[in-house]
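Heads up, the thing below is written out as structure tokens.
Of the protein chains in this complex, all but one are displayed in their positions.
Each chain gets a letter, A, B, C and D, in the order it is written, and its residues are counted from 1.
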Amino acid sequence: MGMLMTAMTVLLCIAMIVAAFVAIAGKSLPIAILSAGLVSLVASVLFLVLASPDVAMTEAAIGSGLTTFLFFFVLGRVRKGEHDGGEHD
Amino acid sequence: MVNALFIIAAALAAAFLLGLLKEQWRGAAYAVTLVALGFMTWISADWAWAFAMNGAAPVDIFTAGTEPPFAINLRMGRPEAVLTLIVNLTGLLSALAMKDALLALGRRAMAVLLVATMAFCGIILTRDIFNLFVFFELAAISTAGLILLSDDDRALSAGFKYLIVSQVISVFLLIGIIFAYHATGTLNIDGMADAAQALLPGGMQAFALAFFLMFMALVAELKPFPANGWALDIYESAHPAYSAIFSAAAGTASLYAVDKLLLIGGAAWLPAATGIGIVTFVGANLLALPQTKDRRLLGYSSVAQIGLILAVLGQRDVLGDLTSFIALGLLVAHSVAKAGLYWLSGLIAGRELTAWAALRGHPLMVFAFATFLCLLVGLPPFPGFYAKWELARVLAAEGRLALLAAILFGALVEAGYLFRWFGHAIKRDKPAEEISCAPFSVAAVCIAVVAGWALGLLWGEMAGFLFGRSNLLLALPLLFALAFLLLDFLPAWLKNTLAIAGLAGFFALTWTEYDPLRLIFAIIFTLGGAIVLLASFSAHGRRIGFYPAAMLMYAGMVMLIRATDTFDFFAAWELLTVGSYFLILRGKHSEPHALSYLVFSLGGAFLILMGFALAAGSGVSPRLTFDIASLSQLAQPVAPWVFLLLAIGFMTKTAAIGLHIWLPGAHAEAETDVSPMVSGILLKAGLYGLFVLLMSMGKQQLYGVELTTLMLWIGALTALLGNLMAIFQEDAKRLLAYSSIGQMGYALFGLALMNHLGWLMALMFVINHYIYKSMLFLAVGGVAKRTGTRAMYQMGGLITLMPLSFIAVLIGIIAMSGVPPLSGFGGRWIFYNAILDTDQRLPMIILFFSGPIAFLYLFRLIHTIFLGQLKDEHRKLKEAPFWVVVPQMIYVVLLLAFAVVPGIALRRVDEYMNQFFPEGGLDWSGLLITSNYGYWNPVAIMIIVGCIFMTLFGWLLFVNRRAQKVKQFNIVFAAERPYRPETTHFAWNFFAPYRKALGFLVQPFATRFWDAVTGSLHAAADFTRRFYTGNGQTYAIQLVGFVVVVFLLARGI
Amino acid sequence: MIAYLAMATGFLLILIGFYGALTNRNLLRMIVAFTIADSGVNLVIVAVGYMRGRTAPILDATVPAADAAARIIDPVPQALVLTAIVIGVGVTALMLAYAYRLYEKKRSLDIAKFMDLKW
Amino acid sequence: MIKRVSVLLLLLAVGAIFATLLAGYEADPELNLTARYYADRTAADIGAANIVTAIVVTYRGLDTLGEVTVLFLSAAILGLVLAQGRKREQARRERVPAGELLTTGTRILAPLIMLLGVHVFVNGHLTPGGGFQGGAIVASGVLLLLLADPVKHFAHGLIAAVESLAGIFYVAIGLLGLLLAGGFLDNRFLPTGELGALFSAGAIPLIYSLIGLKVGAEFSAILADLSDTEEL
Partner (left out) sequence: MDFDWMKVPYALLTLFIVFNFGLLQTALIQKIAARVGRRHGIPVWQNYIDLIKNYGQRSSITHGVMFYLGPVFRLSGGVGLLLFVPSLYGSEMFSNFSFAGDLILALYFVFFGTLGMALGAGESGHPHAAIGVSRGLAQVTAAELPFALAVFSVALQYQTLSVTEIVAAQQGGFLNWTVFTNPLAVTAAMLSFLGSMMRPPFDVVLAPQEIPIGPPTEYHSSYLALMQTNRAIFPVAKIVIYMNLFFGGATIWPEFFLKVFCIYLWSAFVGVVFPRFRVEQSIRWFLIWAVPIGVLSILIL
């Protein structure tokens, strides 16, 4: 049980970190947003592991769900600016 | 008293209620907002009143019916009441000031305003660290929202920058909170503080780090230099009424939050607070120097002030119970002033500092402006002054002189740019756009002004309660001066009469209370002032602003001689400085000169403050306020330092060489009747200070150097260089001004001789200089008024047109040059006798040299103006105005009287000085005055000279009785005919040979030095502020960098 | 162990988020990066409250009120995180709206384009 | 490049701080004072089975009120921000109506989703979840409606009214606690009932419901405002 939990945790953590890297370094903004949402989603699973169902629910509903929607709402309005400020420094 | 929770509940309920109103019912929404803010303000005020008057006990407010630390609790105590009052009042008044913007944006904006105000109150009230975080987030978000009220569309980017930074801050705060919770098992601040006692000293690193993160997060909310670019953008671009909230309310709340947090950190973190605070104070003030935009300048100033208060909080370990008195004093002054200034800036169309010239013509607004500046700078009688005073005392007592010096330096820089700004407002061209007179905004400004003065009164009372002093603001002379503010609508002649009556009346009331030395100064300050004021009858109209300023100066001087303890002395010193600054500023071209006067004077004043503080700290007295006379109890090694600081401070006022560059411009550019006041009378304040200093401290040695000897040298050099510079002036008033420098050098020299006759000589100079310099300034001023120029070479031959002025100048220069039989000779005679008593011979030689040099410029003065060729355009000039001539004639009489019977003034002083120097006094037997070395009979001299003169005059009349006046050009002129008066009047560059021989001595070294100092300050500041690139990301990086640097520093220490 | 892992991941997320926010000049990317940092913070907070071998702080048949103290993990960090999440989303929404408006103004999402205010 | 390196260095230092925190962390063997109090007393005092809910709604109710206010602020400011440059009328015309499937699906799904949301917040004191989660779920229902019928004039007024009323009642209940029970937001002016029952834990279900409504309304307002923007 302990081992399993730990292994799962490690996996979750790695997934989060990879997703986070994708989110900040990936070329495509939509993918970055989705990756950030993924980080949140994985985090909410981890919260369950950490015996925090309330937090897990909230993170899933608000952190990953609603926030991602908000991002896409705005992204849809400012499509042309997606690549602004890239590749400069 | 209403539960303080209702502040929060009311704000929220009202904010939510606004959502029910229709978008179009904006008036109603605005009314709801005002009512809610008013209600919140009333709750705070009610509590504040209860604490102040009824001595109520602090109340802990539990929520959820559970005791802390298990539920969030709030506290309403004395500081909370005052601070929430500041916040709510700022919110309410800002709501008034931004009425238009609120109505334009509708109910949402009003709701945000309500929540913002509530959030700041929450930050102050809560005792729970996480709750603090929530309120901070509320404050941050509502700030981002309220920035939008601005009509400046750059506000949007400022808001975004702020959001970026607040994200970073909140991450640090949350991490800090959770680890602190983990370490202490509680979120309650007091609980954490208790737990920390057990944890911190042992250095449990995790908790220390957690605290560090929380601390940095909250400090970051204080906009510490240099991690504060985002805040400045907000200050600059937000609606000014919101900037007022951001500066006053947000600053207040954040400071209190840090203060609460420091409870947890304990003594170990105080140095960090002080360090960050003082770096911020000095840095932000420096960066404000090259600023030309009003709101950004105010932003820098806000940052600086908050930094100062943070530094004060960091001194809690030594300030103890005084911390709240000082910090609160600085805070309320800052809040009221900054809010007021921001509201005021809302009335002004332009954003350049010079655009504030639009205030001119609105005396009330100018008064408000001046009030706010004085509040900010901490001038008496405002709270900042009391705070500064106590702070200096404690810091000096604890030996934290570097900190004190840094604070005073920062304050000086601040005063510099603030009053430069005031100078712009008073002197620059009025912009085309008038100020807007939105009644609500004006009301907000006026309330701030009233609040400022009320705070002055309140702090006076508090200081009285704490330290047993009488309330400064209620001092009779000051009240009298301030009364002229209310009477300013009266015509000038009426006010002038009142002023003269006031001065004379005050003297009549109090003259019995002075010892002979003080009596002389009192006479000069009051009766002397009254005589000079006679000249003011020549002014027409209402002369707005003149009388409050002038009477403030006189009030300061009167209070100065009446002061027996250091506090009263220093307060009076600052008052007279401010009054005279406003007075000097009235001159047509005096803007830069008034500024340099103020900066030098305040610099000097700060040195005096440091001197007093150092003295108090070394055990003369447990308080900074002590009897001046007890300075004599000071011992080595502190005494000479105290002496040095005080002496330099006073010598700034007497314009000793090196510190003199403010004087020529200030005296020359002042108005006709102001020049004699600032030259003839004001300079004596510095001499009075030196008298008091030397009377109580006597000779002091520093590293084997006799300090009075140093003063002797300074005096001699001042006399020489002042006189030398005077002879090269083309501007008559400047010539007189430089001459004043020289004369003060003589007086300084006399004082520094440290013997009976030296002091008597100084006193003689005090009297003489008052009389003849006032007279000469009036005469020259009258001439300048008629000719429309002060350049002497453009005048000439005015003797027949302005005979009375001529007589005044003639008598004046005879007296001043020391030629018998007039009174200047007495001074010289005493001088010679005095120096025979001392061993310092070299500086005397310099003084010998400067004596005849005075003769040069004096001759030039009378020759180039009154003698020689009359210019064509001056042929129809009239004598100077009647009321300008009247005091001159009084002075002529006085001079003659003083020349004949110097004993009327000097005899009693001579006796008085026996207590300091029993040796070497004068013998006054009959009309003969005898010293150890020589003798002098003024009456005989007068009679003999008079007889010889009249005899020869009679003889000449007899042999040459038919002399006829011929035309001006009827002169023998070596085979040429004179062509025009201009070419025939030898006047320009009169002493050219002298310049060739000794011109190298008058290179403007001092001016260049001070120019270099200010120039490099400006350059450094201008370079450093490029750091604020405007990029929000960079600001965030700077913030992280700031945290890291403090972390590294803290670890290093 | 899990707590350590989660906490380390949380810290790492914060750093990654900060790095993204401080180096990406695109406004939206900065905001995205901040949400990652927020997630990291939440993770750290929850991890701090975790206690090995205990259950969620909900009383039910398996966790009677009487011996709750020995059975449940610390509920306080969870309560805090709830608040933090909601605040985070509020701020994110606000930043997004700002980004939209800034874009509307300058037709660019490059933060270096918004330097009108400086010095 | 310099920027990246310097940011990296700075974050390295921050990382060092974090690492120290991590290294110094030891899980408590027992609940600390505060947590123990909650564990021991919640059931008796508050009557809520979900201790987190008890803390969120009651013990730390002021935080939650602030939290709700944060959302309120966000919604209000979002409205302000977007209202400033809004040219809504032109924007609306150009949108393409959603497909039939989505529209029909929404009609069935949206009420169900909202019902689920209500269930979540009404049971907040018993089970995981509560006002925020429920509110978010309600908002997602609204989102669905928005997606399905973007042209439809959205009931801003209704949302605002729900939001305001919920807020006012929330504050009012808080004040009732102050007046009738032990303090602001004390839930015990209503009977705490039996642990585990729906109508228990005093005012908690009421408050959490109000929070749910309010949060739902706020999220909806945010979404609605954003959806009213036009593509740039």
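Following the convention adopted for this analysis, a residue touches a chain if its C-beta (ideal position, glycine included) is under 8 Å from a C-beta of that chain, and two chains touch if they have at least 3 such contacts.
Computed from a predicted structure; not experimentally measured.
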item	value
Visible chains in contact with the missing one	B
Absent-chain contact - pick from B:422, B:990, B:1010 or B:1035	B:990
Listed residues B:504, B:836, B:890 or B:1050, member touching the removed chain	B:836
Listed residues B:359, B:799, B:1021 or B:1037, member touching the removed chain	B:799
Among B:856, B:905 or B:922, residue touching the chain not depicted	B:856
Contact residue for the chain not shown (choose from B:782, B:818, B:902 or B:1032)	B:818
Touching the absent chain when the full complex is considered, from B:540, B:878 or B:962	B:962
Contacts of chain B with the absent chain, listed as residue ranges	797, 799-800, 810, 813-814, 817-820, 825, 828-829, 832-833, 835-836, 841-842, 844-845, 848-849, 851-853, 855-856, 859-860, 862-863, 867-869, 931, 933-937, 940-941, 944-945, 948-949, 952-953, 955-956, 959-960, 962-966, 968-974, 984-987, 990-994, 996-998
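Convention: only the chains that are shown with their structure count from here on.
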item	value
Separation of chain A from chain B, taking each centre as the mean of its C-alpha atoms, in whole Å	58
Contacts with 2+ other chains: residues of chain D	3-4, 7, 11, 14, 18, 21, 25, 28, 32, 34-35, 38, 50, 52, 59-60, 63, 66-67, 70, 73-74, 77, 81, 84, 128, 132, 222, 226, 229, 232
Overlap residues in chain B, where contacts from two or more other chains coincide	130, 134, 137, 141, 144-145, 156, 175, 179, 182, 187, 1037, 1040
Pairs of chains found to touch, sorted by chain label	A-C, A-D, B-C, B-D, C-D
Contacting residues of chain A [partner chain D, same complex]	53-54, 56-58, 61-62, 65-66, 69-70, 73-74, 76-81, 89
Contact set on chain C toward chain B in their complex	14, 18, 21-23, 25, 27, 30, 34, 37-38, 41, 44-45, 48, 76-77, 80, 83-84, 87, 90-91, 94-95, 98-99, 101-102, 105, 111-112, 114-119
Contact set on chain B toward chain C in their complex	130, 134, 137, 140-141, 144-145, 153-154, 156-161, 163-164, 166-168, 170-171, 174-175, 177-179, 181-182, 187, 229, 232-233, 236-237, 1025-1026, 1028-1033, 1036-1037, 1040
